[in-house]
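So, chain A:
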Amino acid sequence: MLEIRIHSRGGQGGVTASKLLAQAAFIEGKQSTAFPLYGAERRGAPVMSFTRISDDEIKISSQIYNPDIVIVLDDSIMDLVDVTQGLKPGGLLVVNTKDIDKLPKGNFNVATVNVTDIALSLGLVLSGNPILNTPILGAMAKLGVIKLESALAAIKETFDDERNVQAAKAAYEKVVV
Partner candidate 1 sequence: MLDDIPEEEYLYKGNTACAGCTAMLALRYILKAAGPNSMIVNPACCSTVCQGPYPKSAYGVPVLNIAFAAAAATADGIASAERNKGKNIIVFAGDGGTVDIGIQALSGAIERNANILYVCYDNEAYSNTGMQKSGSTPKGAITTTTPTGRKDSKKDIDFIVMAHRPVYMATASSAYPKDIYKKVQKALSIEGTKFIHIHCPCPSGWRYPTERSIELGKMAVKTGMWFLYEYEDGKIKLNPPTVAALKKPAPIDDYIKSQGRFKGANIDAIRSEVEEGIARIKEMV
Partner candidate 2 sequence: MKKMSTGNQAVALAVKESDVEVVAAYPITPQTEVVETIASMVEKNTMKCAYIRVESEHSALAACIGASASGARAFTATSSHGLLYMHEMIHWAAGARLPIVMANINRAVGPAWNIWAEHTDALSQRDTGWMQFYAATVQEVYDTVLMSYKLAEKVYLPAMVNLDGFILSHSIQPLDITDTGDFIPPIDMPHALNTDDPVTYGNLTTPADYYKFRHMIHTAMQRADKEARSIEKEFAERFGRQYGPVMEYRTDDAEIVILGMGTLARETEVAVDLLRKEGIKAGSIRIRQFRPFPKLDLDGKKVIVFDRDYSFGAGGILAQEIRMRNDVPIYNVIAGLGGQDVSYNTIADIVRKSKDEGEFWLGVD
Partner candidate 3 sequence: MAETENKPGSTATEKSDMPITPASKPVNGAAGKTGTWRTFKPVIEKESCKKCGLCILYCPEACIDKELEIDYEYCKGCGICANECPTKSIKMERE
């Protein structure tokens, strides 16, 4: 089973990203589930959401304490939260950042992608927030978590705006490992 934990701020689309990942895996015929750790948070507060992907039935609905992958949609969260806590040795940390020097180091791999720039360049903005969930899906496809076509299919099923697909494709190309 692959366990993914996403750190974001309320309004950035972390919860939707977790669901899009699960949906893409579902399209590939896998078992998947996704859920947010809801607080009574409003926009801007740190939020965690989780995705589990497996070939077998998933019976677990508790939070993910030892993720295989951690996604950070907002690098400023790293000042508040130890995002790599519990990350499995040899796991993967994916961060939306333009400041590669800021990244934590440890027994895990790191990938970066600036999905904020991708969203802004395409004008993908909702209520003042750049939309990060659809481009990050493209990045996850590049990193082999899901296939690009299933990522794009999940996005198309969820959103009408074609720019979301463009954003995912752009992020697919721009991931730095």
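How these were chosen: all candidates are chains of the complex that A comes from, given by their letters.
Everything that follows uses one rule, which is that contacts are C-beta pairs under 8 Å (C-beta built on N, C-alpha and C of every residue); 3 or more make two chains touch, one makes a residue touch a chain; residues count from 1.
Everything numeric in this text was worked out from a predicted model, so none of it was measured.
*Asks:* Touching chain A in this complex is which of the candidates 1, 2 or 3?
*Replies:* Contact with chain A is made by candidate 2.
*Asks:* What part of chain A is in contact with candidate 2 in the complex they form?
*Replies:* Listed in rising order, the residues of chain A that touch candidate 2 are 19, 22-23, 26, 31-36, 38, 40, 58-63, 65.
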